[in-house]
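For this view, one protein chain was removed and the others were kept in their places.
Note that the chains take the letters A, B and C in the order they are written out, and that residue 1 is the start of every chain.
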Amino acid sequence: MSISIGLLGFGKTGSLVAQELVKDSEIQLKWVGRRVIQPNLKFASHALGHYEGFAPFVAASEIDENFIKSNPVDLIIDFSVGASSKLYQMFANQGVKIVSAISKYSDAELLNLSKASASSAILSSPNITLGINWLLVASKLLKQMIPHADVEIVEEHFRDKKEISGTAIKIAEHLNLENNKHINSIRVGGIVGKHEVIFGLPFQTIRLTHESISLSAFGTGAIVAAKWLVHKDNGLYRMESMFYEKFIQHINTLVTQ
Amino acid sequence: MSISIGLLGFGKTGSLVAQELVKDSEIQLKWVGRRVIQPNLKFASHALGHYEGFAPFVAASEIDENFIKSNPVDLIIDFSVGASSKLYQMFANQGVKIVSAISKYSDAELLNLSKASASSAILSSPNITLGINWLLVASKLLKQMIPHADVEIVEEHFRDKKEISGTAIKIAEHLNLENNKHINSIRVGGIVGKHEVIFGLPFQTIRLTHESISLSAFGTGAIVAAKWLVHKDNGLYRMESMFYEKFIQHINTLVTQ
Amino acid sequence: MSISIGLLGFGKTGSLVAQELVKDSEIQLKWVGRRVIQPNLKFASHALGHYEGFAPFVAASEIDENFIKSNPVDLIIDFSVGASSKLYQMFANQGVKIVSAISKYSDAELLNLSKASASSAILSSPNITLGINWLLVASKLLKQMIPHADVEIVEEHFRDKKEISGTAIKIAEHLNLENNKHINSIRVGGIVGKHEVIFGLPFQTIRLTHESISLSAFGTGAIVAAKWLVHKDNGLYRMESMFYEKFIQHINTLVTQ
Partner (left out) sequence: MSISIGLLGFGKTGSLVAQELVKDSEIQLKWVGRRVIQPNLKFASHALGHYEGFAPFVAASEIDENFIKSNPVDLIIDFSVGASSKLYQMFANQGVKIVSAISKYSDAELLNLSKASASSAILSSPNITLGINWLLVASKLLKQMIPHADVEIVEEHFRDKKEISGTAIKIAEHLNLENNKHINSIRVGGIVGKHEVIFGLPFQTIRLTHESISLSAFGTGAIVAAKWLVHKDNGLYRMESMFYEKFIQHINTLVTQ
């Protein structure tokens, strides 16, 4: 079975994600929504270095009900901006599912997701990489199993990232840590992104470390999320939902071995 | 509720474990079995630096049915040698549960455990630290969720540890890795013990790292195992069983949140 | 003062190096030698995303004495192949200095370098990054200061790198270690390149770790080497020479503080 996909956003991350979508044999990238279209660059495939022209660009302003009806897809992957959420109800009405990798939504935008999820399956994750989501779930489970452990988060990023990593803040929330006391932010050189959760017991330490090598990791995550979401009922899902579900599934297999 | 415990073994690790047992308010260390008794040192408590005399030493050769009947305990913690398993059936017959932290058993000795577990609850683990067991379970789950990832194990120990870490071998078995190809053994200086499992994907890596600071970590693990095992039915348990059970318990809570 | 440079090689690494050369205000990239020239791509600048046309490509076969006389440069940076060393005597005769970052030379090719260095200054380094060269020098000094320490090298690279890292072998040679016993090679996912030297003493460990984020690091190193080499007399230099010289210079300042 093949999943047909429309991608929103073709910035630094979006174009790397498109590259991963094009490489996956079970996925068909139908079109790519973009704020502005350059007249001499009609196909995302060309921008990705392919000779054949496929996955045409479409201006964001032209994505409406008519467009979707004549360019139907199973699922939208959204790497654009929070404002695109105003299209979600329309997508949902057309039976299109949505994977959103937008890193920050306003409250009004969150409402768009919530409403649209009554009519379709929507998964939203500010950091859709497999590694980070595994880190979230695994560290939460570890915290509950050794509640007396001390927990600290270390996040390392490139020098120009001014704010604290949103992912680190999310991990801290997951672990019920006071953010401003337990997140340690290192800023040096060109580090793509590293998150470490340290659990300290009196006689041992456990560390869970995720290191990003390239932003293409977002593509891998979005693909896994998409393949999972197409089988899901209406509702609003987090990336962790998938991990919890898979954890349970595998744990039960393991235990009965 | 307090758990009364008999400890077998008072070597380098055994005495550190005894120290942890004595510190735990929910545990009563009743006696300590030891190969040879020094005439002027009758109490484990003295060897541990306490002024009061409690937890008397008993020679291994004197631990028999009569001894147990007059010195009853809820549970035995075994940090001695594989040969002590010949006592397990007798313990089991008296309704005593057993936590065994013996690192290597012969096949004949394993049979002792298996037989005795028909009449009592026995938990056996070659590395009973919380951290290593969490590593085992968490890395197995991660492997099943990203089966296409490359996996390598790095283990670091003090220079004089000649053989490959038994714990690393166990991790490799858990992950269905060919031991001799994927375990990397580093031997330098006085490192107590470090195990790392590296998962590599094209654009990201995940590392699970456990570092031992002191052999007292075996005491913490044995205590947690003991407190879990006292509620269990007859049968042979691995330390992982406890972790899987706790994982499932916590996952279900999380998912329903 | 500005240094005029000719670059040999425009492969994966060579083009990243070119990008760094173009960004440096004290360097002028005059031309780029390349095996084959594509008719519709005449300037390296275009391939690097610049609108202006500069740094023209020149076919390797056309680089001869006449070409150099009419396209003079202060220094050649070579990221091509070992065979280019047959041009070195000609460059040297024209007073052009050479920074070679070729990773492997045959014995015959090494002779080309050695001969040409009688007439010019040549620096040759199989891994010209600042970090690796610092690692070489610093770990050698540490080894001499704590000769009784155990030393192990760990190198991590992307899965498809089949052979042992040449840089790790060089480090091992520098430290008088038997390569095949003390280099531990980890191959997973897309790791760009990581080298770690571990020094173990009975009660402490010291680790020196270099991690490559991008092959552009070769550009940074080549530039630093070039700026140092332009002030040097005829002779064959290694990248370490520069580091030793700078170490001495700085140490003397420090000691007199």
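FYI, a residue touches a chain if its C-beta (ideal position, glycine included) is under 8 Å from a C-beta of that chain, and two chains touch if they have at least 3 such contacts.
None of these values were measured; they are calculated from a predicted model.
Check the whole complex and report which displayed chains the hidden chain contacts.
The undisplayed chain, in the complete complex, is in contact with A, B, C.
Among A:Y105, A:F203 or A:F247, which one touches the chain that has been omitted from the display?
Touching the chain that is not displayed is residue A:F203.
Tell me which residue among C:S15, C:T129, C:T167 or C:N184 touches the hidden chain in the full complex.
Only one of C:S15, C:T129, C:T167 or C:N184 touches the chain omitted from view, namely C:T129.
With the full complex in mind, choose from C:S25, C:N66 or C:Q144 the residue touching the hidden chain.
Checking each option in C:S25, C:N66 or C:Q144, the one touching the absent chain turns out to be C:Q144.
Using the touch rule from the top, list residues of chain C that touch the missing partner.
Touching the chain left out of view, chain C contributes residues 129-131, 134-135, 138, 140-142, 144-146, 201-217, 219-220, 241, 243-248, 250-255.
Taking the full complex into account, what residues of chain A touch the chain not shown?
Chain A touches the missing chain through residues 149-152, 154, 156, 159, 184-191, 198-205.
Please give every residue of chain B in contact with the chain that is not shown.
Residues in contact with the chain left out: 189-192, 213-214.
Definition applied: only the chains that are shown with their structure count from here on.
Indicate, using Cα centroids, the chain positioned nearest the centre of all protein chains shown.
Chain closest to the assembly's C-alpha mean: A.
What chain lies farthest away from chain B once each centre is taken as the mean of the Cα atoms?
If we average the C-alpha coordinates per chain, C ends up farthest from chain B.
Can you check how far apart chain A and chain B are, centre to centre, with Cα atoms defining each centre and the answer in Å?
Here chain A and chain B have centroids separated by 39 Å.
So what's the Cα centroid distance for chain B and chain C, whole Å?
A distance of 51 Å separates the two centres.
Multi-chain contacts only, two chains or more: what residues does chain B have there?
Correct list: 201-205.
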